[in-house]
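With one protein chain removed, the remaining protein chains of the complex are shown where they sit.
As written, the chain order gives the labels A and B, with residue 1 at the start of each chain.
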Amino acid sequence: MDQGIITAIRTVPLDHYVLLSFLLFGIGAAGVALRRNTIIVLMCIELMFNSVNLLLAAFSAHHSDPRGQVFVFFIMLVAAAEVTVGLSILVMMKRIVDSVDVNQLNRLKG
Amino acid sequence: MEPISTPHDYLPVLVQAAIAVGFVGFALSAAAFLGPRLHGRKKEESFECGIEQQGDARRPFSVKYLLIAILFVLFDVEVIFLYPWAVNFKALGAVGFVEMVVFVGFVLAGLYYVLRKGVMRIE
Partner (left out) sequence: MAALFYILAAISVISALTVVGARNPVNSVIALVVCFLSIAGHYVLLNAQFLAMVHVIVYTGAIMVLFLFVIMLLNLNKPGGPRKSLAMRLAAAVAGGLLFLTLAAAVRQGVAITPAAGFDPGVGLVRHVGQVLFTEFLLPFEVSSVLFLSAIVGVVMLAKKDKDEAPDPHITGPERARRTA
């Protein structure tokens, strides 16, 4: 049984996890550059967070080291805190300049 | 040696998800094939009788609820820490208890701030 689990985790080569993670990261990065709607930009940032999380988890499982998964856990917590603050900034932006266009944020310059 | 749960143990979840999706797909497509279809202004209203409906359900709601939703997310994430702690409660002993008391103390400080600011008061 034990051997079965090991082969189950290792059937998929690590390279494929790495490539999938890079692909998701590339899509997220392209989305950040592509879209002007701030809420979509935030969502693309979440996508990039998750591609990195997947990479950490894959290495952690293949290396059988739980520390990688604890890292992923902390990344998720920081992402949650970041999203709450980011979305409240977004709502304030909508109330003050009546737009969710990222280009409008250049008003921050002094 | 206790048994280790493996990805194979999640097979029932997959089967259940497949059944759920399959039932929804089957019911929706069967309804489209079997039922008669009538179109008309009266027929497409949500309620045939009663109070006249106004607008649609997708209207913006008050900003007051935003803070409550955001605070829900923050406290929800904090509760996640309690699961691994509860599983390891005996192994961690008194030190683990003190660790969690400090953590929950900070969280309660946040809750006290929220209550003092009157965020939860919706007039």
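Going forward, a contact is a pair of C-beta atoms (placed from the backbone, for glycine too) under 8 Å apart; a residue touches a chain by one contact, two chains touch by 3 or more.
These numbers were taken from a predicted model, which means no experiment stands behind them.
Asks: Could you list which residues of subunit B touch the chain missing from the display?
Replies: Touching the chain left out of view, subunit B contributes residues 4-7, 10, 58-61, 63, 65-67, 69-74, 76-78, 80-81, 83-85, 87-88, 91-92, 96, 99, 102-103, 106-107, 109-110, 113-114, 117, 119.
Asks: Could you pull out which residues of subunit A are in touch with the chain that's been left out?
Replies: 2, 5-6, 8-9, 11-20, 22-31, 33-37, 39-40, 42-44, 46-47, 50, 53-54, 57-67, 69-70, 72-74, 76-81, 83-85, 87-92, 94-101, 103
Methods note: only the chains that are shown with their structure count from here on.
Asks: Taking each chain's centre as the mean of its CA atoms, how far is subunit A from subunit B in angstrom?
Replies: 21
Asks: Where on subunit A does subunit B make contact in their complex?
Replies: 2, 4-5, 8-9, 76-77, 80-81, 83-84, 87-88, 91, 95
Asks: What does subunit B use to touch subunit A in their complex?
Replies: Listed in rising order, the residues are 4, 6-8, 63, 66-67, 70, 73-74, 77, 80.
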